[in-house]
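This is the structure I have questions about; it appears just below.
All protein chains but one are shown in place.
Presenting chain A:
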Amino acid sequence: MKVSVHKRAFLPLAAAAVATALAGCGSQIADPASAGSTASTGTSCVDTSGDSIKVGFINSLSGTMAISESTVFDSLTLAAEEINASGGVLGKQLQVVSEDGASEPTKFAERAGKLIQQDCTAAVFGGWTSSSRKAMLPVFEANDALLFYPVQYEGLESSKNIFYTGATTNQQIIPALDYLAEQGTTSLFLVGSDYVFPRTANKIIQAYAAAKGIEILGEEYTPLGSTEFSTIVNKVRDSKADAVFNTLNGDSNVAFFRQYKSVGLTADTMPVVSVSIAEEEVPGVGLDNVEGQLTAWDYYQTLDTPANKKFVAAFKAKFGAERVTSDPMEAAYTSLFLWKAMVEKAGSFEVDQVQAAADGVTFEAPEGLVTVNGENNHITKTPRLGKINSEGLIDTVWSSPEAVEPDPFLATYDWAKDLAK
């Protein structure tokens, strides 16, 4: 327990109150020894004395990514409420401090710093774009704090301060490529937004394609938020590729699919596999434009598991029957429960103890049982290929027979040897 300098003046006044509080919940005081053992410079200021514990949510509630990230915020909110309703974490109610990352990586870094240093949150949940995660990473490492990042990403990263509950490449992109190869695809066209995830993802796809004899007929990037796709769509059409691998993010998908369809390309003539379009994005893109197209994720709303039925029902009850649930939302929901399980296994909110306890922690998530891999801080996930149906939901057309171990550096794949360097 630490008391900052300016609070010291109030000590005499507060003493009586504290004394009564201690009498009431003496068993819940953090172990002083563990607090003293924090070696890092930014010693944590997390207040574990009360009957509540602060956690931070950081999502873009404004800017171009708000379309996606606000849904993650909703599902985190649901998870926090469910945890609080069932008695909290180590008997403490979660008190959520939320910050808007405003779709700007620098804003994410700044707000994350605030959540750690000023709000003294025990853990932070959120982030979406890889740029935002890369911007926050040094902040969490310098302060030795915890971030739970809930979105599929390009892999090739592992930090002891970040838990990645979305898919890494061998749980999403590689299974999707395996599926395409299995279907007899011999040529691909790559389209993506111009930033970290699509560029790294496409590097992996190129390496995979070179090894498996799939021809890459084009690789095109557009600035985030771009709405002009005439030229790219012309190039795609002219390439006569078997399929398109789409790593566009946010609103660009709307423009891409509209313009894709308007030159006469369809899911039958040239299917598009998207890794950033989930249930939530379908109405905005327009169901007419994407019906029948493929998606690669680990979770779909239509999954038939008891945990998923409960999750979907709870979400609709809270946010409205017309709302849908998607993979990043499920991963975010899962992340809060995983943190709870880690904390309870550690018996402490201390970052180093939570990290030490993380390995092997499991949660019966809506997508199935997930297990934390303490070596790389990722979790096991079950890759699934989906097809967008006429209701705008996604049906599973292929599913991995078992949960896949996370391999962010693709160390177990021969063809990927040069990528991690």
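Here, a residue touches a chain if its C-beta (ideal position, glycine included) is under 8 Å from a C-beta of that chain, and two chains touch if they have at least 3 such contacts; residues count from 1.
Keep in mind that, in the parts below, contacts and distances are computed from a predicted model.
J.: Between "F420-0:Gamma-glutamyl ligase", "Formyltransferase/hydrolase complex Fhc subunit B", "NADH-quinone oxidoreductase subunit C" or "Branched-chain amino acid ABC transporter permease", which matches the UniProt record of the unshown chain?
T.: Looking only at the record, the undisplayed chain corresponds to "Branched-chain amino acid ABC transporter permease".
J.: Write down which of A:Gly113, A:Gly284 or A:Gly374 is the residue touching the left-out chain.
T.: A:Gly284
J.: Looking at the full complex, which residue from A:Asp47, A:Asp144, A:Glu220 or A:Glu330 touches the chain that isn't shown here?
T.: Missing-chain contact among the listed residues: A:Glu220.
J.: Going by the contact rule already stated, which one of A:Asp51, A:Glu182 or A:Asp238 would touch the omitted chain in the full complex?
T.: Answer from the full complex: A:Asp238 touches the omitted chain.
J.: Contact with the hidden chain only, please: which chain A residues?
T.: Here the touching residues of chain A are 61-64, 66-67, 70-71, 194, 220-223, 225-228, 230-232, 234-235, 237-238, 251, 253-255, 258-259, 261-264, 280-281, 283-288.
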